[in-house]
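Missing here is one protein chain; the remaining ones are kept as they sit in the complex.
Chain lettering (A, B, C and D) follows the sequence in which the chains are written, and residue indices restart at 1 in each chain.
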Amino acid sequence: MDLKKRILEIAPETQFVEQGDIKAIVPSSSFYALAKKLKEDEDTSFDFLLSLTGMDFGDSLGVIYHLESTKYGHTCVLQTSTTNRENPELYSVCDLWKTANFNEREVYDFFGIRFINHPDMRRLFLRDEWNGYPFRKDYDMESNPLNMTNEVTEDKTTELTIDAEGKVIEKENTLFDDKEYVINIGPQHPSTHGVLRFRTSLQGEIIKKIEPYCGYIHRGIEKMNESLTYPQTLALTDRLDYLSAHQNRHALCMLIEKALGVEIPERVQYIRTIMDELQRIDSHILFYSCLAMDMGAITPFTYGFRDREMILDIFEQTTGGRLIQNYNVIGGVQADIHPDFVNSVKKFIPYFRNILKEYHDIFTGNVIVHQRLKGVGVLSKEDAISFGTTGGTGRASGWACDTRKRKPYAMYDKVDFKEIVYTEGDSFARYMVRMDEMLESMKIIEQLIDNIPEGAYQVKMKPIIKVPEGSYFTSVESSRGEFGVFLESKGDKYPYRLKYRSTGLPLVAAVDTITKGGKIADLIAIGGTLDYVIPDIDR
Amino acid sequence: MNNFCKYFDSFFRGLKTLLVGLKTTIKVFFRKKITEKYPENRATLKISDRFRGTLTMPHDENNQHNCVACGLCQIACPNGTITVHFETVENEEGKKIKVLTNYEYDLGTCVFCQLCVNACPHNAITFENSFEHAVFNRQKLVKKLNRDGSTVVNKK
Amino acid sequence: MFDFSVVSSWIHQFLTSVMPEGLAIFLECLVVGVCILAAYAVIAMILIYMERKICAWFQCRIGPDRVGKFGLLQLFADVIKMLIKEIVELKNTDKFLHALAPYIVILSSILAFACLPINKGMEILDFNIGVVFLVAVSSLGVIGILLAGWSSNSKYTMIGAMRSGAQIISYELSIGMCLLAVAIFTGTLQFSEIVAFQADGWLIFKGHIPAVIAFIVYLIAGNAETNRGPFDMPEAESELTAGYHTEYSGMHFGFFYLSEYLNMFIIAGVAATIFLGGWMPLHIPGLEGFNAIMDYIPGFVWFFGKAFFVVFLLMWMRWTFVRLRIDQLLKFEWKILLPIGLFNLVLMILVVVFKLHF
Amino acid sequence: MGLKKPKIKSIKYEEFQDNESLEKMAAELNANGVNVILGAVDDVINWGRANSPWSLTFATSCCGIEFMAIGAARYDMARFGFEVTRPSPRQADLIMVCGTITHRMAPVLKRLYDQMAEPKYVVAVGGCAVGGGPFTKSYHVVQGVDKIIPVDVYLPGCPPRPEAFLYSMMQLQRKIKLQKFLGGVNRKEKKQK
Partner (left out) sequence: MNFILLITAVLTAFALVFAAYWIAKLLSPRSYNPQKGEVYECGIPTRGKSWMQFRVGYYLFAVLFLIFDVETVFLFPWAVVVRDLGVDAIISVLFFFIVLIGGLAYAWKKGALTWD
């Protein structure tokens, strides 16, 4: 099927740009109809909105959509924009893809684009009284000094709808009414894994509604990137999702290398793959530990950390960092692997295989754990795709969404491993996906570790790196889902816009759906099994 | 009746898993502990050579370093941790050269990304692995890396 | 076996001989009060130290070892710190009830503590309805917890208090069932007599199957009574931050902390008394030499030995299991423990009536 | 009167960083002289306080993971008696600010700090808390927590290693041991209307 032709059939004014990835520029008036068609038509069926990026083009404000079909695997990039900078309005697609809800709020927050028919047009990351929209190019960085007054949380929200005459009107929606027993879980709470805040409406112990509030660790990384050179932007990727530091950096390096057309030596590919998998094991051990701690078992938590230290030792030996490694660089890796690296990895794997049984004995098999996790927090496959909850969460719901299989990179198409998919979609399945993935990761490492080819560990790059004009997108499978990087370059040494597809934002967006009707304790268990990392959500 | 059987079956099964858990913990109870005793082990503590604890400027026995105050590290740094203070003097041949006066390094904001070390053409700076830096006063974290009275190594 | 009542009656006689009786009794009461406090404090410290060390060993670490030799002084440091910590004054609370809650919690645990027969003749409160009294005072504690949670006027404490109310009263039943089984077996409700009954064999041996079941059920229910993991719902850290005592600071919080440990000791002490023979030494029929040696070990050593053994069991449970969910917790009590308790009661009656015990 | 040097097991006084600031603080405190008996009581109280700083479970980002690591088996902060982390600020003695504080989080942190019971301490952990770290150019990051709450110990690193955490705690212990509790730390503020 010719996608271009299909798009032109539906929206004839569409233009195509072929700098970097092919992009279809759609006029805002016909955009919604096109999106709906593309999603619902049997032969296109773009049911997965991978990424939604706000853009300031200078003269106009716009949004870039990365769509993907889970059925056929094909992708397309759409762009739409409006030239009205005073009062920009676009049509919302959050009824087509649930994940768009939070993403559009993010775009509103950063660019001020208001989405018509979006039920909840509030800021997502910044405080309600924030002045201006920070990601616009003309934003004054000094316009918002530190505000130390306690935040007042509104219970009302606005929606833009179109009335019968085609005029845009504002409507008020209520989030929580006065009679509801609303309790804040977070930002400072031991089991929100950071500074996420859930406003939870309770009926006794039972959760009626949850409203997640993000932004307590919004650090403006994407905006900062616009004033950093490419090598400097790398430093910030590690701090996004610090438990997939390697993978995140791998994604950005891969993207820049792809854009520059640099050929990466095989040795580097091997090293990167092994490191990615080690990082994945590290992250999953931490997942196990934290889940155990959230559920009140501190002993498994220390077991997890005990074994995790061995991976950190391996990391530190080679990369010089424990949590944040700064290892991948554009064109290779920072330093060659340590002479002991292969040995220590080979020592670790059999040890860990053995100790994993102990994990299962104390935690997985336990009847209380089964009671707490089985059948709790079920996410259906349709919801998983619609929310875009990639990674372990998606795979637990029966969606085979592993980027390593779908769009192989580095060495993943040359190694043999199984994609772990469960169909239950409950907390226990989410937990088991991760436990089983550790075994697969070890299998991958075992296949590679003995065959690391000789060669250079770095390609010499120019002192000043300039990426050719165009837009690029790459994604890797990070520890908790598909981590994508979108780059819009104007040919400078600074990126024009660098956007990360957060792995955690869809998870948080799905929390309300998953927990509805559960109890407070379920929320904690669900939060633990969703395994989000807050700095990755807030960026 | 079936329900009854199920009730008892699940009860004993559950009991068994609990006992397995108890067995696991008691095994660990008698196992060797893995705790490292910092600070008692300060003398024997092994840290990887590549660990980045703080930026230093190595000086040789004549109190000389390699820094020519070119400022590349300052440019490479993503968040302004390094400030190179220099003065311009004329050398014997009458050429104006930069001489380092104060290599100011703010340990407090350093992110240990290694870009400065990569950027340095003369290997004048490097990371070392000391980590005991906690202080009571923020100003103490702003360090001068070149020693007093040090000079540049003359490269012939 | 050494009888402590000899000492106490000697003191009483000596004092009445030098002063009027009223004054003598007053002085004695003072001494008793000081003794209770001292024992209470020392046991709490031992327990907290023990908990920290044992928990560390279960978790592959070594626990406190830098404050004093082997970290023995750690607890003193904690107590000093807590004593001089500010007690925060809150707005919008029920001030009277807020201040009252720690009193009730401590009162409940001290009264229950005073019931324990530590040695022969060394029980402080020895009523002929001792068992019922113990049940009564130990359930006073829940009032303290409810008050603490309710008066703080915070949503977390409120939920914590609600949970603990439901939890403690539910598990109270199982404890009652176990104690009832013991009462049926021994035919008395007085602790000293229950211990005396076990002179020729501990209850857990004499009463075989029903006694063992009662012992295990009692341990589980007791653990739940003291709000300790896996039943630490009311203060579930990862759910309700600090649960019902979220708003308490300094020593007020310290009392909740203290009473939690003391309650654990009381549960262990009662278990030791009624199932493991209290201060009675271990006797094996037929081995006279062995029995004679056992008799040389003083009774309170036996008592504390047994009690701390039970404490270890409780800690072992605490540091192995995952916390239950509140509805599962109640389900566990009402659908598993209570039927077992009732069944066990019937079993015990049959054993007693048909003289099937040893 | 010479400086009473706070002692920490296994590390000599001279080997610690930043003794100058500590001595300066001690000199200010001792300006009025110390009563011998009060001094002895003070020592006991300070010993107690120094050996039992319970921290608030407060972590915003990366450093929090390393904070968890010192609680776990390998570094085991329980050895020092630090392992009791309280989730409620009422019961905590110290906040370890592990991670970036953003503009939205700043009032929350301030509120938590305000709600803590005296005496209370703050350790700024990691580059972000010390001075903004990698995010010095960001529009939404507080450039160092000392802008909003008083900080007692600064611990640089991104993130610091677990040993460095322990080191910073020992530094804090030194500071606590040197303070004058009676008549110093236990000041009684008057209620303001």
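In this text, a contact is a pair of C-beta atoms (placed from the backbone, for glycine too) under 8 Å apart; a residue touches a chain by one contact, two chains touch by 3 or more.
Because the structure is predicted, anything quoted here is derived from the model rather than measured.
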{"item": "Omitted chain - touching chains that are shown", "value": "A, C, D"}
{"item": "Contacting the left-out chain in the complete assembly, out of A:15, A:150, A:173 or A:343", "value": "A:150"}
{"item": "Sole contact to the chain not displayed, among A:126, A:183, A:210 or A:401", "value": "A:183"}
{"item": "Residue of C:183, C:196 or C:212 in touch with the missing chain, whole complex considered", "value": "C:183"}
{"item": "Touch criterion as defined above, residue of C:48, C:84 or C:221 at the omitted chain", "value": "C:84"}
{"item": "Contact footprint on chain D, counting only the chain that is left out", "value": "45, 88-90, 108-112, 114-115, 118-119, 182, 185-192"}
{"item": "Footprint left on chain A by the chain that the document does not show", "value": "150-153, 176, 178, 181-189, 197, 202-206"}
{"item": "Residue ranges of chain C at the interface with the undisplayed chain", "value": "25, 29, 32-33, 36-37, 40, 83-92, 102-103, 106-107, 110-111, 114, 124-127, 129, 131-132, 150, 152-156, 158, 162-163, 165-166, 169-170, 172-173, 176-177, 180, 183-185, 187-189, 241, 246-247, 250-252, 254-255, 326-327, 330-331, 334-335, 338-339, 342, 346, 349-350, 352-353"}
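Operating definition for what follows: only the chains that are shown with their structure count from here on.
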{"item": "Of A-B and C-D, whichever chain pair has more C-beta contact pairs", "value": "C-D"}
{"item": "Distance from chain C to chain A - Cα centre to Cα centre, in angstrom", "value": "50"}
{"item": "Per-residue overlap in chain A, given as positions that touch at least 2 other chains", "value": "189-190, 235-236, 299, 302-303, 306, 324, 362-363, 366, 368"}
{"item": "Sequence positions of chain D contacting 2 or more other chains", "value": "9, 72-74, 76, 79, 87, 134-135, 137, 158, 161"}
{"item": "Overall pattern in which the protein chains touch one another (line/ring/star/complete/other)", "value": "complete"}
{"item": "Contact footprint of chain A on chain C as seen in their complex", "value": "55, 58-61, 155-156, 159, 162-163, 229-230, 232, 236-241, 319-328"}
{"item": "Touching residues (chain side chain A, partner chain D) in the complex", "value": "125-127, 134, 139, 141, 144, 146-151, 187-190, 194-195, 215-221, 223-224, 227, 235-236, 239, 242-243, 286, 289, 301-306, 308-309, 322-324, 534-535"}
{"item": "Residue ranges of chain B in contact with chain C within the complex", "value": "11, 18, 21-22, 24-26, 28-29, 31, 33-35"}
